[in-house]
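Note that one protein chain of the assembly has been removed; the remaining protein chains are unaltered in position.
Here is subunit A:
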Amino acid sequence: MADDLPEQFDLIVIGTGFTESCIAAAASRVGKSVLHLDINDYYGNVWGSLGIEDLISLLAREAAPHSTLRNGSYHWHEQSAATPTSETEEMKVETGQVWTQETVLAMSRRFCIDLCPRVLYSAGELVQLLIKSNICRYTEFRAVDNVCMHQNGTIVSIPCSRSDIFNTKSLTIVEKRLLMKFMNACNDYGEDKCNEDTLAFRGKTFFDYLKAQRVTEKIASCVTQAIAMCGPDTSFEEGMLRTQRFLHSLGRYGNTPFLYPMYGCGEFPQSFCRQCAVYGGIYCLKRSVDDCSVDVNSNEVLISSAGTTFRAKHVVSAPRYLPASRDCVMRPHLSRGLFLSSTPLGNDVLNKGGGGVNILRLMDNVGAREAIFIQLSHYSGACPKGLYLFHLTTPAISDDPASDLRIFTLQLFQYADPEIIFSSYFTLTAQSQPDKGGADNIVYYTDAPSYEMDYYDAIANARHIFGKLYTDVEFLPRAPDVEEIVVDGEDPSALNEHSLPEDLRAQLQDMQQATEEMDIQD
């Protein structure tokens, strides 16, 4: 590439995953010069969303040296010749589409398949960060339609709002009262942590607390499976915290406390990267890094890429993107399953209007292992109408994602029998030893995606690294809308000085000074 790039930067970011992109945007936003590189021809790395053809080619080929995705496999299923159930018949009549490998591949680009799917708490960290930074203007969302749980062999939606609880047929009147009482208690706990009723449970488990509330088994499982999302060993404090997170996110946008990004989670890295670019960050996809070294004299990092050497005060890289990090041991971290179905999971109530965006947390029999299941219908923008994407994620216990997920796929497909067209499995790996912040304080590695629903860990990681790079600077302050930015001798009083990045603020100050000098001359 014959490029007229500058060769000196404040920060070079390597890899366009969520965390790297977040740091790139934050640095650029406060006036640092940023060069952002990725060897892939798409944004997001393992945090991205792919069309189905791109996914298949990623799973089929041998893992590239920079890749943290392993053990990929996929399989096309023959559509069963058995008599379709009335439900599937209806679906086919409605969409008039018969799905085969060919018809699916023909629509490859209509898919946004998350390598690392998440849902957001609607009052959670990422939603708050997007609003605070004004990066929310690049994204749109779909409210998750149902938070589900297993009950007597079927999948049911858990009641989320007050009216849901009143209307549900799955609870008796007494149970409804108990659930309401419990939820109120959780809310009160947030205001007064020294409440006598709750003091006694410090150091105990959340299960102990639930038992003491004399809630029925049905309610206990509803709370632990779907609301607090905890296991038998979860502490009382953690359980309460998670319950509150759930409750605080209710009643904001949809019927449940969760949001899913339209067109997939790969929108987030792209939104951060756009923000970085808007503030002058330079973007090069399809660009590998061949070498990285530190110039001891200037204390700068030298990055060589495609015959050019760049200098930077700091480098932030995704694990394994830098050749120097390739000897770092990667262990299996998340086992992922991905299924494409022509019928949704669960009954009509869960799939109104042609399919819901639903989540379901699965537990094994003893509560030692768990998985998150996300169903995406075309309403999420992530797949064509008439098809459903099923995402399964569990913490990896082996190098065989299919076997790690077997107990959960059995549970899922035991009672419902969706028409699976395509299935695939892969492993996402993570560093055995997360980067503690670089001994030299020049090169930092981001963490691989952790097992979480939202982006709490990823944002904490981005904040942490940003804080190491730049002290006393705000992390992603609000970006003004274009209408608010006025340059080239416009009326400076129209500006809100504090909402401007450093470079624009400096320009503004120069202008003001010039005006004052003119006044004096007059």
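Note that contacts are C-beta pairs under 8 Å (C-beta built on N, C-alpha and C of every residue); 3 or more make two chains touch, one makes a residue touch a chain; residues count from 1.
Here is the rule we go by: contacts and distances are computed from a predicted model.
> Just to verify: the chain that's not displayed, which of "AAA+ ATPase domain-containing protein", "Eukaryotic translation initiation factor 3 subunit F", "Blast:Ras-related protein Rab-7a" or "phosphatidylinositol-3,5-bisphosphate 3-phosphatase" does UniProt list as its protein name?
"Blast:Ras-related protein Rab-7a"
> With respect to the chain omitted from the figure, which of A:74, A:138, A:413 or A:456 is a touching residue?
A:138
> Kindly state which of the options A:104, A:127 or A:210 is in contact with the chain not pictured.
Of these options, the touching residue for the absent chain is A:127.
> Just one of A:61, A:162, A:214 or A:326 touches the chain that is missing; which is it?
A:162
> In the complete complex, which positions of subunit A touch the hidden chain?
Residues 1, 3, 42-43, 109-110, 123, 127-128, 130-131, 136, 138-143, 160-162, 165, 179-180, 183-184, 187, 247-254, 259, 262-263, 266-267, 270-271, 273-274, 277-280, 282-287, 379, 381, 479, 481-483, 485, 487-488, 503-504 of subunit A touch the chain absent from view.
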